[in-house]
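All protein chains of the complex are present and in place, except for one that has been dropped.
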Amino acid sequence: MLLSTPRSSADKTAIKVAVLLSVGSHPLTGRGRRAEQDARALEMALALPQADAQLIHAGRLNDESEPALRSYLGMGPQQMTLIQQPKQADVLPALEKHLRQLGPKLILCGSRAEAGEGSGLLPYLLAEKLGWPLISGLAAIESVDGSSATVLQALPRGQRRRLRVKLPALLTIDSAAPVARQSAFGPARRGQLAEVDAPVQMDTEQEGWEVQPARKRPKRLKIIKATSARDRFKAAAAKSEGSGGQVLKDITAAEGADAVLKLLMEEGVLRVSS
Amino acid sequence: MSDIIRRDPRKAWIARNRLHPEHASVLAELGMGDAQPAQWMGPNGVMRKDPHRVGFIGPAGIKRIDRSGVQGAPGQVQARSTAAQDTRTAVLIAEPAFHIVVVPDMAGGRLSAHDRDLLGLARQMADKNASAQGAVVAIVFGELKEDSWGEAGIDRLLHLSDAALEGYSPEYRIAILSAAERELKPRYWLFPDSSLGGGDLGRRLSVRIGERAATQVWQVDLESETPRCTGRGAAGRKDITRDLPRVLLALAECGEPVSDTRHEAQAIQLQQPLPEQLVRIEDLGAVAVDPASVALSEAEFILSGGNGVRDWDGFHQAARVLGATEGASRVAVDDGFMARDRQVGATGTWVTARVYMAVGISGAIQHLQGIQSCDKVIAINMDPGCDMIKRADLAVIGDSGEILSELVKRVDGLKQENRDVA
Partner (left out) sequence: MLNIILPVLIFAALALAVVGAVRRISLWRQGRPSPVSLLAGLAAMPRRYLVDLHHVVGRDSYISNTHVATAGGFVAAAVLAILVHGLQLESRILAWALLAATTSMFVGALFVAKRRVNPPSRLSKGPWMRLPKSLMAFSLAFFLITLPAAGILPHGFGGWVLALLLVALVVWGLGEMFFGMTWGGPMKHAFAGALHLAWHRRAERFGGGRSTGLKPLNLDDPNATLGVEKPADFTWNQLLGFDACVQCGRCEAVCPAFAAGQPLNPKKLIQDMVVGLAGGSDAHYAGSPYPGKPVGEHQGDAHSPIVAREGKALVDAETLWSCTTCRACVEECPMMIEHVDAIVDMRRFLTLERGETPNKGAEVIDNLIATDNPGGFAPTARMNWAADLNLPVLAEVKRTDVLLWLGDGAFDMRNQRTLRAFVKVLRAAGINFAVLGNEERDSGDVARRLGDEATFQSLARRNIATLAKYSFRSIVTCDPHSFHVLKNEYGELGGEYVVHHHTTFIGKLHEDKKLNLRGWKGGKVTYHDPCYLGRYNGEYEAPRAVLRALGIEVAEMERSGFRSRCCGGGGGAPITDIPGKQRIPDMRMEDIRETGAELVAVGCPQCTAMLEGVVEPRPEIRDIAELVADALIEQADAVDATAKKPQVEEALA
């Protein structure tokens, strides 16, 4: 279903949903792209019946960011609002101002950005400023009415929890939500980027930060609290496990099952207590 | 330890469950290693050994006793944990110079490994200056099963439990944490940066108290002039190093868990009553999701069947008993034994399970691509030369049907024991 066209905004029963979108970055190449989680947030808004999705990005429009932003438009919506903000700006005040004007019932966004600080604090800051409730880790929106939304939150192991939240509310989406639809070249190219001016406040705190490409984290060494010399020796001499698995040949099915069970227990994936 | 002997049901069932990995240590801990222990403390404080119960039969058939004390009776694991626990020194911080608050996730009611790492880090920060030691306060919610607070390095324990705290109650919890902020004025707040628990609460608290949290922290440098921390940014592609803020959301392995001290874990309470809560988020409860049909990409434990599975009923039963999500090779899907959305691999789903168990799957490259990011792979296959065996961490060569049914028997047995205990 495609309810992405702004035609629905004329519709009185339409629920205004603001979707905050950032410029993503591919994990291997760092090339700009639609951010994975933000795209899922947009997908969720587009798939929501009676939703009037408003796409919002706060940042700069340049050769690098434009294709990435357009790839959201490639999902169908015809317009995106671009709140002009320089690099290193704290986009919060600008976003807050714009959202207060817009007055959506729901704000959807990804859990954290793929570029920059990527702390995932922005949705919380925004919710705090607006005084709205926030739900994180959203997997699905089940229903929305004038005053509340029923949603599913993703728990580990594919489990879900049903929550009801009073509107207006802010919802953050992570990777358990449905995958974003494909972005098509034609609509991406035709979509409008409507630029609006906004107050600028620089994020000065970041100046004291050192930002480097991520280092590999050292592998934790098994700390052996040896109680005897013999233990210490054994620990030192022990082969590091890992590379190359264990192959159990010429054993009975029962022995094999024991070995498998032991590993399942060690990994803690077996839930024997119901 | 206290003199009162408390019965721990969990330990009791572990004691009866010979297959449990902690079986031997629990037995030893409970002094149930045998009808009579192999060694004991004599009345004069001298260790006594029963020569019939120690040692092992050497290769020449002669009994040998290993004086290092490592070797137990044949087939029995040494009671290491008793010894280890005894070496912990008790630490008591009566007048802390400051507080560090840790809010562990308590997944399943217990301190997780991530929680313990965090507590280890908190300990490090609290103990940095020996002359002005701080206290580590843990704030925990709801009904819990944990009983080793002290061993994890907790000096003070603020445990709140009331019905409104069960389930998802971030707003209530933040009210509590805000109260703790007012009363304890902690020097630092530490949260595990996990997707739901600490990651959510930590960010909420950080914006509530107006302190810009450092997130995805994996290293804290206490040695430099002003303490600094390094965390991941830009979706893990950057390292951001900055002065240590008051609120820290840290990754697993950010610190070493406490291992050789035992702390007081003294229960404390909030002084002020909490303000009345306006509930804006209502928890309507868990949605039953059948583990077998969880989306493959989200599954933690996958039992995957291929062309080598002959008994599909047995396979499905195994998945049910193991509580595993079902996956399949393309051949199993093509042959109509499994639904298309269960296919793992290049043209199916790329899975990220912690344990991937491949039954009768040869390990074609297109299949292996799909399990690249699985933690542990178990293979059950007749052919010891197949590629799945090369990929596997544990491979059992044999007939898939037989091994699965043996496994089912064992797990059923465990569940039965568990029910008996409960």
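Order of writing sets the labels: A and B. Residues in every chain begin at 1.
Operating definition for what follows: a contact is a pair of C-beta atoms (placed from the backbone, for glycine too) under 8 Å apart; a residue touches a chain by one contact, two chains touch by 3 or more.
Everything quoted here is computed from the prediction, not taken from an experiment.
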Touching residue (missing chain; options A:P93, A:P187 or A:G268): A:P187
Of A:T29, A:Q101 or A:T204, the residue in touch with the unshown chain: A:T29
Touching residues on subunit B - with respect to the absent chain: 307, 331, 334, 340, 346-347, 362, 364-366
Residues of subunit A (touch criterion as defined above) contacting the omitted chain: 1-2, 26, 28-29, 31, 33, 74-76, 181-187, 189-190
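The working rule: only the chains that are shown with their structure count from here on.
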Separation of mean Cα positions, subunit B and subunit A [Å, integer]: 25
Subunit A to subunit B touching residues, read off their complex: 25, 27, 30, 111-121, 124-125, 127-128, 133-137, 150, 152-166, 169, 174, 176, 205, 208-215, 217, 220, 223, 225, 227-231, 245-254, 256-267, 269-274
Residues of subunit B touching subunit A in the complex: 19-21, 68-70, 80, 83-84, 87, 107, 167-168, 170-171, 195-196, 199-200, 203-204, 206-208, 212-216, 218, 232-243, 253, 256, 259-260, 280-287, 289, 291, 294-295, 298-301, 322-325, 354-355, 357, 375-378, 380, 384, 389, 391-399, 402-403, 405-407, 409-411, 414-415, 418-419, 422
